[in-house]
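Please read through the structure below; I'll follow up with questions.
All protein chains but one are shown at their positions in the complex.
Our next item is chain A:
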Amino acid sequence: MKLRSATILRPLLGALAMLLPLAGAAEGQGLVYVLNSGDANIQVLDASTRQQKSRIPVLREVHHLALTPDGSTLMVGDSGANEMLFINPATGELLKRETLSNPYHLGFSPDGRTLTITSLRRDQVDIYRWDGQALQLAKRLDLPDMPSHLAYRPDNKVVYVTLQASGTVVAISLETLEPLWTADVGPEPAGIVWHKDRLLVGIMGSDHVAVLDPDTQAVERRISVGRGAHALFPAPDGKTIYVTSRVDSRITLLDPNSLEATRTLNVPGGPDCVTFDPQGRLWVTLRWKGRIGIVDPVTGAMETQRVGRSPHGILFAVTPPQAAVTN
C-alpha cells in the first residue's frame, strides 16, 4: 500500500488550474506527456506553446512510460490500478486500457520483442512477449525487495534490474527467463543504463554512479555526481550522459568516453526523469515541486512551469512520431 496524500481541495484546484493558461512559449513540434503520479492524471502539453492540450485521467498513480518499438503507441503504467494505458502519442488520444499487474517501470528490449515490467511494491518482475499487437506474459519472477529500473544488453539476451532495497542488480536471462546472477552495487540503486559493455547504475542512497562490469559482476569504478544519484539519460546525439541527483537537486553531465563529470547544472525541486526535445533541451520532472523544468544544457538556464503533483515520467513525443528512448 502506498498511501498517497492529497487535499479535499486538490481535485477542484486541479480542475480549475486546467482552465488557466500557462505562460511562456518555446520552439519544438510535438506533445509532451507528463505523468502526475500524485494527481492521478497524464497531462498532455503542446510542446510549442507549453499550454495544456488535454489531461487524461487515470485511476491511481502513473510513474513510467514506454513507446512501442514502432513509435506508434505510448504505454503508460498505472501501478496502483493494475492497468496499462495505450495512447496515440501523436494526438494524445487514449486508445485502450488493459488489466495488467502493477506496472511501475517498463521498457522494450532493443529488438522490440520483449517488454519487461517491474513492480516496485510487489517485488516482482514480469517479462512479456510483444508481437506488435498484444502482450503475452512469459514469466513472473519474485525478487527480493523493490525492483526498480531496468536496462537491456544490446544482444537482447539479458535484462538487468536494480533492486532498490537490497542494494543489488539482478541479471535475468531472456532465453531461460531465470536469474543469472546478482551483484552488490551500493545502497538503494535506481536508474541503470547499458553503456559500452558496462552498466551504469545511479546509487540513490549515496552520491555516485557505479560502473558495473556484467562479466565479472564487480563494480570497477564510482563516479561522484551528487547525493541521491537517481537516473541516467544518454543524450540522443550520444555526446553526453545526464544523471539526476534528487537530494542535491542537480543534473551532472558525464562525458560518454571518459565517464568524467564535465559539468553540473543546479535543478532545484528534485529532478527525476528527463526527456529531450529536438533542440537538445532537457525537459525534467521536478518531483517535489509539482513542476517541470526546461533546461538549456548549453547555458544551464532553466524555465519551470506548473504541472501536477509529484510529476514522474515524461516524454517529448515529436511530430511526426518516431521511436524514442523512454524512461
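Basically, a residue touches a chain if its C-beta (ideal position, glycine included) is under 8 Å from a C-beta of that chain, and two chains touch if they have at least 3 such contacts; residues count from 1.
Going forward, contacts and distances are computed from a predicted model.
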> Out of "Iron ABC transporter permease", "Sterol desaturase family protein", "Circularly permuted type 2 ATP-grasp protein" or "Spermidine/putrescine import ATP-binding protein PotA", what name does the UniProt record list for the absent chain?
Replying inline: "Sterol desaturase family protein"
>> Can you tell me which of A:G30, A:P89, A:P234 or A:G290 touches the chain that was removed from the display?
In response: A:G290
> Quick one: which of A:G205, A:P236 or A:P278 touches the chain that's been left out?
Replying inline: A:G205
> Of A:D46, A:E61 or A:D277, which residue touches the hidden chain?
Replying inline: A:E61
> What residue numbers in chain A mark contact with the hidden partner chain?
Replying inline: 1-8, 10-11, 13-14, 16-17, 20, 38-40, 57, 59-61, 80-82, 99-102, 119, 121-124, 140, 142, 146, 164-165, 187-188, 204-205, 227-228, 246-247, 249, 268-270, 287-290, 306, 309-310
